[in-house]
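A single protein chain has been omitted; all remaining protein chains appear in their positions.
Entry: chain A
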Amino acid sequence: MEHRGLGWPRLPRLLEVLAALAVQAVRASAIAAASPDLSLWPMPLSVQTTPRVLHLSPDNFFFGHSSTSKAGPSCSLLQEAFRRYYDYIFGFYKWHHGSADLRVGVELQQLQVSVVLEPECDTFPKISSDESYTLLVKGPVASLTANRVWGVLRGLETFSQLIYQDFYGTFTVNESNIVDSPRFPHRGILIDTSRHFLSIKSIFKTLDAMAFNKFNVLHWHIVDDPSFPYQSITFPGLSEKGSYSSSHVYTPNDVRMVIEYARLRGIRIVPEFDSPGHTQSWGEGQKDLLTPCYNGKDPSGAFGPINPIWNTTYSFLSKFFKEISTVFPDEFIHLGGDEVDFDCWASNPEIQDFMRNKGFGRNFKKLESFYMQMVLDMISAINKSSIVWQEVFDDASKLMPGTVIQVWKVEDYTREQSKVTEAGFPVILSAPWYLDWISYGQDWKKYYAVDPLSFEGSQEQKKLVIGGEACLWGEYVDATNLTPRLWPRASAVGERLWSHKDVRGLEDAYRRLTIHRCRMLRRGIAAEPVFTGYCDHEDRM
């Protein structure tokens, strides 16, 4: 089956390999769970550990490139990662180091990194990027092998999670053999920077935390009704008039910094410019874009969704999306298409005429479809692929194959998954993972319990689920509460999307998640508590 934009030539083979590993994994996990300090999150595909320990010393350990690796010191993505992970492992315990003679036991002196294929060091991660790796921890030189740099990043995170301090403070790691790769290739977090502006710093923090949880997509819902913070080069008026204030904007440099910060962590930035609804703020800076609503024969003064019948609309959008396609390197652009309110369109006499001429009758879904099709065509004309919210599929007359559908409506979402995949479209699941819907208690458990493939459908259909996204809509969220609201609740989604489907035990998950949460705290992420208890180093805020 042709998945437009999803070049997966190796997919069937990969699935075979995964299936074989799965058998190993379940057995191996049992061994892993027995080791007291083992708190990997998300749980790798296959983990084998022994009770034999190795010691690491901050002044005698380094990350190195193997002589046969296709990547070397010129790969700045890896060099940056080495520095980061050294700090995560040793950074918080800077003490004066004593005599080398006091070293006992077997030492681990080096983690040797080997990239097997063309590293892709200076490229952007893609939906088809290979994130697999194997990690062999033995003294004195451990080895991390991966096909691409993306696997190295995932492996470094796992490696850093294996290391713990024993009662005497000694940096310790158990001899281990890990083989790992993700269950789903699209594992995302949605942030909303229109309802509330989020500073670049808070976006960087989020990307850091995402890397700790092996998330690989930041779905940036950048503009919406309330504000337009994206500073467009082609249409500067959009943010000039549409942002909350001139300090509540993302300059081109801000956007570049976010994209690069993400890239260094193997995270894709998928921007969403939602239309035709959710566009009030666009109308501030772009006159004659939104539909004027009517009260009988006269304009009411209010505006509705983007006007789908004017040529100027499409020439504007064409120029706008051309810019977007150059600013954002990812193959995918999210076009939104959700919650279009038809009342304003219905009230507008010009649109009424258009509907009549087109033979749409009173069916405004047809008009919505007409609009979406125009925009989708625009996107494919500039060699990008599209993701849309489920309404675009639900309301569509005809939809281009390869369009990715994001399922978000909670009611009967498994049935929606069936319908969408039956029609042959790839799916991103979000419906059960709206993290902005907070409630009292340990709600991470219900996010963890979700099975993204529990819908009625054939194996072929199930393969169309490319992953999911935890969404943190911004109505009640900004930099004051973003981090504790996202973490560690999103971690539950992270494991569900990375780990094998049989990794579901709540007790073990609770144990590992509480340790993982303390680890995130140590690394500067103000993740909120899972339950009553404590971390050795409380939040240092």
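Definition applied: a contact is a pair of C-beta atoms (placed from the backbone, for glycine too) under 8 Å apart; a residue touches a chain by one contact, two chains touch by 3 or more; residues count from 1.
As a convention for this text, contacts and distances are computed from a predicted model.
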| item | value |
| --- | --- |
| Per UniProt record, name of the chain withheld from view ["Cardiotrophin-like cytokine factor 1", "UDP-arabinopyranose mutase 5", "Beta-hexosaminidase subunit alpha" or "ATP synthase subunit delta', mitochondrial"] | "Beta-hexosaminidase subunit alpha" |
| Option touching the unshown chain, where A:N357, A:N383, A:S439 or A:Q459 are the choices | A:S439 |
| Touch with the omitted chain, as defined above, among A:H196, A:H278 or A:K419 | A:H196 |
| Chain A residues that touch the omitted chain in the full complex | 195-197, 199, 201-202, 205, 226-227, 244-245, 247-248, 436-442, 474-481, 483-485, 521, 526-529, 531-534, 536, 538-539, 541 |
